[in-house]
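Contents: one structure, followed by commentary.
Here the complex is missing a single protein chain, while all its other protein chains stay put.
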Amino acid sequence: MYSEKVMDHFENPRNVGEIADADGVGLVGNPTCGDIMKIYLKIDNDVITDIKFKTFGCGAAIATSSMVTEMAKGKTLDEALRLSNQSVAEALDGLPPQKMHCSNLAADALHAAIDNYREKQK
Amino acid sequence: MKSIYMDHSATTPVDKQVFEAMVPYFTEIYGNAASVHSQGRQASRAVELAREQVAALIGASPEEIIFTSGGTEADNQAIIAYMLANRSKGRHIITSAIEHHAVLHCCDWLARQGFEITVLPVNPLGVVEPATLSKALRPDTALVSIMHANNEVGTLEPIAELAAIAHEAGAVFHTDAVQTVGKIPVDVRELGVDLLSASAHKLYGPKGVGCLYSNKKVGITGFVHGGGQENGKRAGTTNVPGIVGFGKAAELAGQNLPVRAAKLTELGQRLIKGLLKEIPHTRLNGHPTERLPGSVSVSFDYVEGESILLMLDSYGIMASSGSACTSGSTDPSHVLLALGIPVESAHGSLRLTMGKDNTDADVDRVLEVLPTIIKKLRAMSPLGH
Partner (left out) sequence: MKSIYMDHSATTPVDKQVFEAMVPYFTEIYGNAASVHSQGRQASRAVELAREQVAALIGASPEEIIFTSGGTEADNQAIIAYMLANRSKGRHIITSAIEHHAVLHCCDWLARQGFEITVLPVNPLGVVEPATLSKALRPDTALVSIMHANNEVGTLEPIAELAAIAHEAGAVFHTDAVQTVGKIPVDVRELGVDLLSASAHKLYGPKGVGCLYSNKKVGITGFVHGGGQENGKRAGTTNVPGIVGFGKAAELAGQNLPVRAAKLTELGQRLIKGLLKEIPHTRLNGHPTERLPGSVSVSFDYVEGESILLMLDSYGIMASSGSACTSGSTDPSHVLLALGIPVESAHGSLRLTMGKDNTDADVDRVLEVLPTIIKKLRAMSPLGH
């Protein structure tokens, strides 16, 4: 059902946790649909220097969260905004069709965290 | 790593003795049971023996057994074929909110054909209360269908009482006993049911074969139309090896039932107590005692079911979350919701269903591994404390 990459990120998720003094925090999903993702960013000079996640959800939800943190780390905010749910799924060698919409929210969570950071800058 | 299978409510391995009984019917006694030549006659004798074995397990007469392709088809025949053939008796059906989709989707389908369905609620332990049925019965209620034990939470329903109430009101009573036949004593006369569905693969028999018990009063008609097999009640070339396997599985289940049920009840209770003790924010789903032996359903707050399953699987422990039939879906189980369990907790549900080969060591292993898994997932979760 899941690719080896998905299973790897599920079993050994990267960047799990919270950042106490985060510069931006994004939260997407809701408990009724089964997936909630929260992403914390540390930003220096428009570059993501640290990123952590917390996720409630299935294997796909955890794996996409983990993958998006790896992909975003070290990127500028504009580069990070170009990451899409689709590109996260592709980096994981794909997701089962029934998992494509519900669990594939990780890029949305990242974008929400960036928006939150930019809101605060205003 | 030794693997531990705890998903017996989804399906069971075929018993070695059952498999041995089936073997000759693939390549040696391969005849069509309807053929008059010796190949056909041998096949047909084997099928009739199996019919006796299955009938004996549930206290029925052989001629009351219709072999089908499984529990699902038996449910379809009991509900759809019965209602379509008995329009004059009424267009109202009563069922419960925790039925298997094989029953609920038949009712949905009939509703689209103009029939009326009442779906009874259950109490928080998953029991269909007799008083609820009494109130729902109408003069035009033709059929009541309530399952014997629920496949997700394991709660046993008071079928004898419910059937008596339905009969008083003149309705026919069907029970989906797919989860009980072979696991606890099932006697169609004691239960007083008119129609009963069973499936071989839940009792160490093969997949793709089941039966509908139907008493004479009901006069059930065919659901799958075609040749005159099964006394005109189920068309299609008789699945001889499958039916032989079902028969053998029924025979073995009858012999081993008391010992197995006692052992599984004990293992189940120990597992439940251990999980509730070792893992905080955990609740048992279903009835604490009136439940299927060896069947455990729990909900862990703040975590999601599929991720628990995948982590358990990496330890070689196989379980399920809600019904296996719907595990491709992302909807929380309709059964857990019907018990009043909040959506978030329903997502964090786990079903561990033990079988004849599970041991005390298996229970110990789950109690060792599961707390760590839940802790790890909770550490990842944005919810809760």
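So that you can tell them apart, the chains are marked A and B in the order they are listed, and the count of residues begins at 1 in each.
Going forward, a contact is a pair of C-beta atoms (placed from the backbone, for glycine too) under 8 Å apart; a residue touches a chain by one contact, two chains touch by 3 or more.
Given the structure is predicted, the values throughout are model-derived calculations rather than measurements.
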item: Residue in contact with the excluded chain [from B:Gly126, B:Gly154, B:Pro206 or B:Pro332]; value: B:Pro206
item: Selected from B:Thr132, B:Thr238 or B:Ser349 as touching the chain missing from the view; value: B:Thr238
item: Contacting the left-out chain in the complete assembly, out of B:Ala164, B:Ala261, B:Met318 or B:Val369; value: B:Met318
item: From B:Arg138, B:Arg189 or B:His225, residue that would touch the chain that is not displayed; value: B:His225
item: Residues in chain B touching the chain absent from view; value: 3, 5, 7, 10-16, 19, 22, 26-28, 30-32, 34-40, 69-73, 75-76, 80, 84, 100-103, 105-106, 108-109, 199, 201, 206-209, 224-229, 235-242, 306, 309-310, 312-313, 318-321, 323-329
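The rule is short, and it goes like this: only the chains that are shown with their structure count from here on.
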item: Gap in Å, rounded to a whole number, between the CA centres of chain B and chain A; value: 40
